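Since the structure comes first, as structure tokens, the remarks are kept for the end.
Only a single protein chain was left out; the remaining protein chains are all shown in position.
A and B label the chains in the order they appear, each numbered from 1.
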Amino acid sequence: MSRRLRLVYASAVVLAAAAAATGAAALVLWAIGASPAATFAVILTGPLQDRFGASEILVRAVPLTLVALGIAVSFRSGILNIGAEGQMQVGILACAAVALAFPGLPRPALLPLCLLAGAAGGALWGGVAGVLRARLGVNEILSTVMLNYIAAQLYTFLLRGPMIDPDELMTGSGTPQSMRLPRAAWLDRLVPGTRLHSGLLLALVLAALVWLLLWRTTLGFRMRAAGAGSKAARYAGIPVERSLVVAMLIAGGFAGLAGSVEVTGVHHRAIEAISAGYGFAGIVVALFGGLHPAGIVPAAVFFGLLLVGADMTQRSAGVPANMVLVLQGVIILAIVSAKTYLDDPYARERMARLLRRAGLLAPPPAAEGEAEP
Amino acid sequence: MRRGEALALVGENGAGKSTLMNILAGLYQPDGGRILVNGAPVHFRTPADAFDRGVGMVHQDFMLVPSMTVAENVALGLRHLHGRLRLDLAEARRRVVEVAEHHELPVDPDTHVWQLSVGEQQRVELVKTLCLGAQLLILDEPTSALTPQETDDLLERLKRMTAEVSVIFISHKLNEVKALSDRVTILRHGAVVFNGTTADHSTSELAALMTGHEVVLPRNQGGGEAGRPVLAVRGLRVRGDRGHLALDGLDLELRAGEILGLAGVSGNGQRELADALAGLRPVEAGSVRLDGEELAGAGPGRIIARGMGYIPEDRHHEGIVPGFSVRENLVLKDFAAAPFSRGGLLRPAEIERNARHLRERFDVRCSSLGVATGALSGGNIQKVILARELARRPRALVAVYPTRGVDMGAEEFIHNQLLALRREGAGILLVSEELEEIMNLSDRVAVIYRGRILDVLPSREATRERLGLLMAGVAA
Partner (left out) sequence: MLRDILSLGVPFSVALLLAALGEMFNQRAGVFNLGCEGMMSMGAFLAFLPAQLLRGGPLAAWGNPAGFLLAALGGAALALLFALVTVTFRAPQGIAGIGLQLLGWGTAGALFRHFFGGVTGVEGVATWPVPGLSRIPVVGGILFDHNPVVYLAFLAVPASWYLLFRTPWGLRVRAVGTHPRAADSMGIDVVRVRYQALMLGGAMAGLGGAYLCLCQAKMFADDLVAGRGFIAVALVYFGRWTPWGITGGALLFSLAQALQLSIQVGGIKFPYEFAVMLPYALVILVLALAGRSRILGPTALGRPYDRERRV
């Protein structure tokens, strides 16, 4: 296939996927009595109306970026991390626990310590699934999903019990949330009047580091080899099992860090539903960004837009929060379908053959380059 | 093709024979051209269409469901039984017995396929295709996994079958072509270059037509002292995938500066031996010494570091990471050490330089070094693997079916490289199905049978007949 034709083909596939996703979402919106056009309009433009809205997009983009970076590392290493949500929750608990345990520490010590604790917590939670897969061949999608449910229960238990804010007990309102974190454990506000915090810079730095890790280090080479061809990697002496575990530790760590950043930057205490949905949203962002840091950052911003916009439609047009799940599901299905068509040379050939038979395409030239013997 | 004749479809690897036959069987779709059956144009959109027209193909990798019995496999093809509520194996069984008796191909309808040997499975494939009403039988390289005696047997049977069915068989072994076929069609680079009666031409004429020029594959001229044993295997016991003992007390000695050919019907333990030597399979008992150092049970990383090279059987999935670029695959075993990395960080400039150098030296044809290696042709992928292994200057090299599916030009190149490595003093264990390749290149030939080395012959004594007997388990 000529280069120009390949470009046309790729664009057509992408457009078709986008149209299918939008169409499916519109169908569901229509079924629940909302106007698809109006909803999409609010989602895409609502948040951009004022400075606060725009800053909220970035606020959402930060944990999305972090989670998606971790997922990209794991996916490229051949292990599918669906457990980001649980890993986030464990990270939040670890971060909050450390912050509340050492309120007296000065900022330069406490803040990094909390973030590290959060990352460690998430890494531990992810590592469990990694070891289960590496040593016992346990399907990681199933194990991480189960760990999500377990983490959710653990989270509620701790926030209702041992870690609950003493004030809540006194006033009797019983909201499951921890005490406010000491000021020393707060991330800086970047723009006054908004919730945007310095976690944004952290996310960008980590994006660059992930690129470095995957493409410029020997560890990254091993992980990518394990993901792209585990058999050949084994034959080349690369310890595949170990790479899988490392990948899950990293993925869990990033998710845990995402949770810690939310706690120290936005909410300043551990509350319910901080992590809600970021696990799956992170997968979508990672896929959307082509599993590459350079794609993930803009994809996270776009998704932040969708999330903030969806919030707005919930308040204004009464579109239920579940619509976000629908959107995510539809986008995932569209992306994976499109990807196969874009990556698979046989799919291209089949399409070309169909077009030729329909007379829309000239027959191929006599001798084509790489003939497969 | 005429009714009741045996047509040989001949060409070197990569000429397009399998592709053409797969189109006839409805598995691949043509981009142009016509197929005429009895003068009427047909288009086989799916294998079912070809089926209905009486085309039955016996592929190189058997199309049998291993966990099912022979009768169940045949029942899959009996589509008139498919709408019912009860699975009736009686008819399938009956047909199998009928066909088996008629053509003298002993097959038991109630055995499970995974229990059968390769030769037996091929018989089942033949019976199955005939049970399902094939009038045109297509056989793709039917003798590749058989001993010379089994091959002669099969050719006899096929000759008798032509009384009832027409046969097309694909082969690159010209002696078989002469033995079985009435006519021969020769393909080169995807086009027919010759069509004629077999009896009118000699083997060498056909060979020349096949390649387009006089090709003489390199031969091992001998000479040079076979030195110290570089690889010593004693009493090796290794289990196969199904838990059975694939290697049962195997002894082998590979000397420096020699090529030791390993002949044998596939399934007798070659794969398990190669994997065990590379550290990819646990060793239950026995010793493997590389230059005196015990390596049995060591992991692949250590074995590679000690200077063992390996050209694996499945080049696409075991030899390269298909999605990695050519330059990445060329450093697949060495990326973690100098000069390709330092302190955990890769050094792209060195990797690039290495890739350019190897590409030139080994004549790897690729549009760029960044292209995904999986997209290259089979011969070029093999060159990448060879380049990587040879550049490491191994002390011992295990090469498993190194020229399978590779065109003659690449085959010549690979053979020359192996001979050059031999001259440099490395020991090479050459595992191959092609007796001719083994006889041409080896200093000594070992025959593996049921997980043991039956005998080791010096090359001048390794004739087709003697090897054939050994491969069938008949010790002299």
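Basically, a contact is a pair of C-beta atoms (placed from the backbone, for glycine too) under 8 Å apart; a residue touches a chain by one contact, two chains touch by 3 or more.
Note that the structure is predicted; figures quoted are calculated from it, not measured.
*Asks:* Checking the contacts here: which visible chains does the omitted one touch?
*Replies:* When the full complex is considered, the omitted chain touches A, B.
*Asks:* Which of these touches the unseen chain: A:L136, A:M170 or A:L360?
*Replies:* Hidden-chain contact among the options goes to A:L136.
*Asks:* Among A:L80, A:V191 or A:I271, which one is in touch with the chain left out?
*Replies:* If we include the chain that is not displayed, A:L80 is the one touching it.
*Asks:* Of the listed residues A:L147, A:I296 or A:M312, which contacts the missing chain in the full complex?
*Replies:* A:L147
*Asks:* Consider the whole complex, including the chain that is not shown, and state which of A:L105, A:L325 or A:L355 touches that chain.
*Replies:* A:L325
*Asks:* Extract the touching residues of chain B with respect to the undisplayed chain.
*Replies:* 25, 27-29, 46-48, 51-52, 57, 59, 61-68, 72-73, 75-77, 79, 81-87, 132, 242
*Asks:* Footprint of the hidden chain on chain A, which residues?
*Replies:* 24, 28, 31-33, 80, 82, 132, 136-139, 141-143, 145-147, 149-150, 153-154, 156-157, 160-161, 280, 283, 287, 319-320, 322-333, 336-337, 339-341, 344, 346-347, 349-350, 372
FYI, only the chains that are shown with their structure count from here on.
*Asks:* From the mean C-alpha coordinate of chain A to that of chain B, what's the distance rounded to whole Å?
*Replies:* Between these chains, centre-to-centre, one finds 45 Å.
*Asks:* Going by the contact rule set out above, which residues of chain A touch chain B in the complex?
*Replies:* On the chain A side, the touching residues are 215-219, 221-222, 224-225, 228-229, 231-239, 345, 350, 353, 356, 363-364, 369-373.
*Asks:* Which residues of chain B touch chain A once you look at their complex with the stated criterion?
*Replies:* 13-15, 29, 31-32, 189-190, 278-280, 299-305, 310, 312, 314, 317-324, 328, 332-333, 335-336, 341, 344-346, 348, 367, 375-379, 405-407
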